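These notes are about the structure you will find just below.
Apart from one protein chain that is not included, each protein chain of the complex appears where it belongs.
This part shows chain A:
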Amino acid sequence: MRLLDIRNLNIELITNDSRIKAVESANFSMRMAEVSGLIGESGSGKSLIAKALVGMLNNRWHVTADRLHFMGQDLNRMSETKRRKVISDNISMIYQEPRRCLDPTSNIFSQLEESLPDYEFSGWFGAKKELRIKKCIRLLHKVGIKDHEKVFNSYPHMLSEGICQKIMIAMAIAKEPKLLIADEPTTALESTTSLQVIKLLKSLNQLKEMGVIFITHNLVSITSWADSINVMYCGQLIESGLTKNIINAPKHPYTKALFDSEPDFNARDINNKQKLYALKGTIPTLQHLPIGCRLGPRCPNAQRACVKIPEQQKVKGQYFRCHYPLTDNWKKA
């Protein structure tokens, strides 16, 4: 059974005079307990997919999908309330801006406590409350906050960004979800805690069978851990496959460029003041998207056929959308 299976996901921004396709026909699937990396430049629509999944987009956004299956259930055919129930019970998300996702007027304890599921604790009222408090303390200890008493009584503005991020993580893992969407969870953290957090997510992934969508643009942190990688460019999911295949034999020119732009400081072939590799041009704005393959204007291999959006192809379990895929077995130097 697949944990998540999405076909042809479109996310459109409705403005006064036009509809902008912020995410165009993305296909995305995950096995149970898989760690899937979602990488791409900022503004490529990674967070948008995540927010669409948990239903955080307001009604200025129009989300459609041909197929939207979660653990064998067709979310498209459910009523709004049922879908929200399924999603909130099984999917949780670590948000990019932790401070803005915490209510400024209520203290941390009440916010952490309300993300615990209702059904888990039995007993009479007082005992239940006590159990919930204990669980909250355990959660905070798990994410590396030792001074739980003080944090419980604090308001978000009194805490640092890093601690807020940890609290978000504690809230996200509170109900032991089947799928955790981590939207750049470690950007606000110092490197030691960021390692701790990744370790924690890893252990949850292995012990509790929790699937993880890891959204990042830090290639190093993802390649060591993720089972599969999905690469996005400008709202199009251009390539996805197993991590080692993507690293060793990317089919799409953009994937290759992405990995090329990460300088390899271990190799000795970087000279003094050598220019680092970068793809020419910048990511286009949403108002001026190129037709067809959106990488077209920047792509080193672009030809006339690229003005049509390429169909998704599959070679050895690797999906990609490119008219002229890289064929030679390119190895990372």
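Going forward, a contact is a pair of C-beta atoms (placed from the backbone, for glycine too) under 8 Å apart; a residue touches a chain by one contact, two chains touch by 3 or more; residues count from 1.
By definition in this document, contacts and distances are computed from a predicted model.
J.: Suppose you had to identify the omitted chain by its UniProt name; would it be "Ger(X)C family spore germination protein", "ABC transporter permease", "phosphoenolpyruvate--glycerone phosphotransferase" or "Tetrathionate reductase subunit A"?
T.: Hidden chain identified via UniProt as "ABC transporter permease".
J.: Identify the residue among A:Asn16, A:Ser42, A:Ser79 or A:Thr105 that touches the chain left out of the display.
T.: Considering the complete complex, A:Thr105 is the one touching the chain left out.
J.: Among A:Leu3, A:Met171, A:Leu279 or A:Cys299, exactly one should touch the missing chain; which is it?
T.: Among A:Leu3, A:Met171, A:Leu279 or A:Cys299, only A:Met171 touches the chain that is not shown.
J.: Looking beyond the chains shown, say which of A:Asp74, A:Asp89, A:Glu130 or A:Asp147 touches the absent one.
T.: A:Asp89
J.: Looking at A:Gln73, A:Ser115 or A:Asn301, which makes contact with the chain not pictured?
T.: If we include the chain that is not displayed, A:Ser115 is the one touching it.
J.: Just checking the interface: what residues of chain A touch the absent partner chain?
T.: 54-56, 58-59, 84-85, 87-89, 92-93, 95, 97, 100-106, 110-111, 114-115, 155, 157, 171
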